[in-house]
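Since the structure comes first, as structure tokens, the remarks are kept for the end.
Apart from one protein chain that is not included, each protein chain of the complex appears where it belongs.
A, B and C are the chain letters, set down in written order, and residue numbers restart from 1 in every chain.
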Amino acid sequence: MATWIFYILGAVAVIATAMAVTRRNPVHAVIYLVNSFFALALIFYLLGAPLVAAWEVIIYAGAIMVLFLFIIMMLELSPGEDADRKGPGPLQWLPVLLIGGSLLACTLLMLQLDPGGGQELPHWYASPRDFGYALFHEYALAVEVVSFQLLFAAVGAFYVGRADERKEKMGDAT
Amino acid sequence: MDSRLLLLLIILPLTGGVLNACFGCRLPRQMRALLAISSVLASFVLTLICWPLAADGGTQVTLFTWLKSSGLQADIGLFFDPLAASMTLMVTGVASLIHIYAAGYMEYEEDQARFFALLNLFVFAMLCILLADNLLLLFLGWEGVGFCSYGLIGFWYQKKENALAGRKAFIVTRIGDLFFTIALLWLFALLGTVNIAEINLRATELDPLLITPLVLLLLGGACGKSAQLPLMTWLPDAMAGPTPVSALIHAATMVTAGVYLLCRLFPLVSLSSVGMATIACIGAATALYAASCALEQREIKRVLAYSTMSQIGYMFMAVGVGSVAAAINHLLVHAFFKALLFMGAGALIHLAGGENDIFKMGGLKQKNPFLFWLFLIGILCLAGAPLTGGFFSKDAILLTAFSRGDGLSAILWGVGVFTAGLTSFYSFRLLYLVFFGDYRGDKSAHHLSPLLIWTLPLLALLGLFGGLINLPHFYGGSEMLSHWLGVAPALELPLPTEIGLLALMTLFFVAGWLPAHLFYRKYQPEAETPWRRFLLQGWRFDALYERVILQPYRFVANFCWIGGDKALIDGVIEGIGRTLLHWGGYFRQLATGQVSFYLQGFAWGLLLMLGWLLLKAVT
Amino acid sequence: MIVPFHHLLVLATLLFLLGLMAVLVRRNLIMILIGVEIMLNAAGLVLVGASALWQQIDGQVLVIFLMALTSAEVSISLAMVVYLNRRKKTVDVRAFDELRG
Partner (left out) sequence: MTFVSLTELPILSLILWLPLAGTLLCLLFRHSNFACRWLALLTTGAVLVLAICLFVGLPTAPGWLIREDYAWIPTFGIRYSLALDGISLLLVSLTAVLQVAAVLISWKQKEHPALFYALVLLLETGIIGVFLATDLILFYLFWELMLIPMLFLIGVWGHGNRVYAALKFFFFTLAGSLCMLLAIITLYLIHGEQSGIYSFALESLMQTQLSPGIEMLLYGGFLLAFVVKVPLFPFHTWLPDAHTEAPAAGSVDLAGLLLKTGIYGLIRFAFPLFPHAAQQSLPLLAVLALIGIFYAAWIAYVQTDVKRVVAYSSVAHMGFVILGLAAWNQLAWEGALLLMVNHGVTTGGLFILIAMLQDRTGSRDLRALGGMWKTLPFFSAFFLLFCLASLGLPGLSNFAGEILVLLGAFGRWPVFAALAAAGVIFSAAYMLRVVQGVLWGPLGQLCKIGDKDCLHEDLDRREWLLLIPLALLVVWLGIYPTTILEPLRGPISLLLQGGGLP
């Protein structure tokens, strides 16, 4: 049963992602991507990571994608004036498809050659308690570092925005 | 007597020169001249005091070691022997007189300090040449006089020609110095020493085949300094300097340094018969060449310059035929009367209001009869009037040449006698044009300082009686100079031959005087003919050198710069740069600035890595 | 027993390549960022799968860090998109070629 669910979810994720990648309208792309993320979250759950699955939905689908949407709307990137109106021509697609295809082929070949290949994924469940315990014991330092990272990101984002304002002010002044 | 006194001989003029150079502008005017005169005069007195030191093979004294390296030892060391002593006495003596004269001549000059500093330094350098006990110190003096001469010829530097004349003198003499340098290097390589006495002593050790080139190189050096063919073009131009300078440097002292060098190294030089013959031939050729040029010169100092060149030719001839005594005798006497003539000429130029051209002078006998008589003595000496100093010394040279008896000597003798006739002619031409007739110039006389006249009589006396120094036995003399220098006395000729030669010399003197008397006693303007211009311009040697040496030199220089440095070397290097830049242009296009293009590169790289891993896994 | 681990890897590779192609092909800055997000997610999928395979919690922890870093990255990069858009009035990457040689 879980196997079937996995394949279905996998198909949904790939198709949704493919749709997202090929949309001209970024809003559409984001919506497709949210779909894909939901599918992924379910796969996570299936693989015994409920907490990660929850965060996938909350952070990715909920926060990051919404941020994208905000930005798209703020910059008024409606399809009418999308830079990709004509869409990439075959000249752009061709080498990329070539790379993609080759990479895929290489990966598949390598998987084929993997001696321990075909190991089945067991049913397994990592409770949020275990998770929290690992996170705040073994990875306490990393958590601190990452939190600093987030702080710096916030400061950085603020700075980029602020520097911009100052420049505009200067522009107004002159 | 303390031999270290000798060191003072060179130190005194040096001190005078340095003091004048460094502090001259702060000293009161009279002090500058006084300082210069007293230092040279003190040197002269010192030479007299030290005279006994020269006897018995001379005295050697060292101040300190100048250059010392493996095998090389060059001291600031002096060697005072009869030859050096006689020259030193003459140089300090004449220099003292000329310094005094210069104090009068340069009375109103602004830049007196520079003048006297250079003059003193010149005396120092000249004394270095004379007294040096090694070739390097001699070379120091040799170049030193060259520099002082450069500075003094171009003393009035604001006229471009003067400075150019100085430069020409320096560079032309330096071409001669090149040969001297090579000779020095070679001697050191062969003998391992630069000490003159040792070189003379060990000259016989040398391979006879090598001596001739060595002598010719030394001759080249001597030719440069003494303005002999073919390095003579600088001397006439050097007359651009102040007259005392011409008198001191370009008549009495520096130009005779070449003769002195050959005499100094005579034991070496005399070993090569080819070399000696070449010396004699160069001397004779120059004597004739210069005399012919002097025939048509218009400037008083240029006449004298060519005559100097001619007389030094005689001295070379004397060395070449093997008579050091005759050469030195003529050198000394010539120094006296030529200094007299130049200083007289300086006074005459003042008298003619700064006019140089003898065709614009005339009638100066009335203006200053005393000067006329003094000048006459000089002219008589120069022309070789019988019984004057110049007659005896020149006669001795020709006699030696004659007595050698081989074909070459006979030709040399013939040239010498003929040149004597020419000398007589141009000397009297000068005399008549300057002193007789009416004054033809348009300038008024300058004030004549008494110093300009009263230094001359002494020189006149010395010139007139200079023959007594080395009077041959034939005239009842005792050949003092020959004995003093310790060289073989002149050969005795049979009495009729002697008398015949004497008569011939007198004849040629008269043969030179008579035409001059006829043509120039009354002044007539001369038409300019190509022949005259040819002689006036010194056989156009300047133009020849310009075309043969200077123009190619400039051409090569320009070629090296524009063709070599700019085009070839820089061209190659900048070419490499440009090629790189060109190819860089292609690579530059890879940097499109497009993010996706770069990322695509990443992806290809990823593919490569994966493929490689795969390949490794497969095999 | 859900699926073989390889199938999960194939799924992750597909997602990753789709993201990569988005980055390479699209000219829209926003779309490129979206491509990056897809690739990061594919990586997260492998991590979670590996965590399940070896029954270790560390893989999941890493995914958490990945998310945290991604949110940091996105906040900064979107701020920069805004900034760039203000500068050139476009989000077409072809307009931003100051690095061109």
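Here are a few things to note about the model shown:
The rule is short, and it goes like this: contacts are C-beta pairs under 8 Å (C-beta built on N, C-alpha and C of every residue); 3 or more make two chains touch, one makes a residue touch a chain.
Given the structure is predicted, the values throughout are model-derived calculations rather than measurements.
Although it is left out of the displayed model, the omitted chain contacts the following shown chains in the full complex: B.
Check B:L387, B:A410, B:L518 or B:C560 against the missing chain and you find that the one touching it is B:C560.
Contact with the omitted chain, checked across B:G104, B:G154 or B:G320, is made by B:G154. Contact with the undisplayed chain is limited, among B:R29, B:R167, B:R298 or B:R540, to B:R167.
Seen from chain B, the chain kept out of the figure touches residues 21, 25, 64-72, 76, 136, 139-140, 142-144, 147, 150, 154, 157-160, 162-164, 167, 170-171, 174-175, 177-178, 181-182, 185-186, 188-189, 553-554, 556-558, 560-561, 564-565, 569-570, 573, 577.
Assume only the chains that are shown with their structure count from here on.
If each chain is drawn as a node and touching chains are joined, the picture has every node linked to every other. Inter-chain centre distance (chain B to chain C, centres taken as mean C-alpha positions): 94 Å.
Computed centre separation for the pair chain A/chain B is 98 angstrom, with centres defined by C-alpha atoms. The distance from the centre of chain A to the centre of chain C, each centre being the mean of the chain's C-alpha atoms, comes to 5 Å.
For chain C, residues that reach two or more other chains under the stated contact definition are 20, 24-27, 94. Among the residues of chain A, those touching two or more other chains are numbered 96, 99, 103, 107.
On the chain B side of its complex with chain A, the touching residues are 600, 603-604, 606-607, 610-611, 613-614, 617-618. Chain contact summary for the complex, chain C toward chain B: residues 20, 23-27, 32, 93-94, 96-101. Those residues of chain A that touch chain B in the shared complex are 95-96, 99, 102-103, 106-107, 109-110, 113.
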